[in-house]
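These notes are about the structure you will find just below.
Showing chain A:
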Amino acid sequence: MVIDQHFGFIAFSWLAGIIGFAGIGLWIWRDRKALDKQLDKLEADLPADASNRRGG
Partner candidate 1 sequence: MGILDYANPTRVMRFSRVVKPWVAGLGALVLAIGLYMAFFTAPADYQQGETIRIMYLHVPMAWLGMFAYALMALSAFGTLVFKHPMADVSAKAMAPIGATFTAICLITGSLWGKPMWNTWWVWDARLTSVLILFLVYLGIIALWQAIEEPIKAGKVTAIITLIGAINLPIIKFSVDWWYTLHQPASVFRLDGPTIYPAMLYPLLICAVGFSLIFFWLHLMAMDNELKRRRVRALQMRAARRAAPESTALPAGQTA
Partner candidate 2 sequence: MVGGGHVVTAQPFRSLIARDVRLAIRVGGGALVGTLFFLAVIVTVPFGIGPDLNLLSRIGPAIMWIAALLATLIGLERLFQSDKDDGALDLLRLTDAPVSVFVIAKVIAHWLGASLPLVIATPLLSLLLALEPRAILALTATLAVGTPALSFLGAVGAALAVTLRRGALLMAVIILPFSIPVLIFGVAATRAAIVEPDPFWPPFALLVATSLIYAVVGTLGAAATIKINDG
């Protein structure tokens, strides 16, 4: 690949792609962490007879 006068457009495009992927990935990841924390707390509070465990 040659660096021509349109390099800025190419660079910003791929940057937009990276930011987009990183953004959605991070959002999903942070959501997962928060939910895991909530689940741990709620399942610890369950009385001992709770028979169904979370899957996965």
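Basis for inclusion: all candidates are chains of the complex that A comes from, given by their letters.
As a working rule, a contact is a pair of C-beta atoms (placed from the backbone, for glycine too) under 8 Å apart; a residue touches a chain by one contact, two chains touch by 3 or more; residues count from 1.
This one's a predicted model, so the numbers in the text were calculated from it and none came from an experiment.
Chain contacts in this complex place chain A in touch with candidate 1, from the set 1 or 2.
Partner candidate 1 is touched in their complex by these residues of chain A: 1-4, 6-7, 9-10, 12-14, 16-17, 20-21, 23-25, 27-29, 31-32, 35-36, 38-39, 42-43, 45-47, 54-56.
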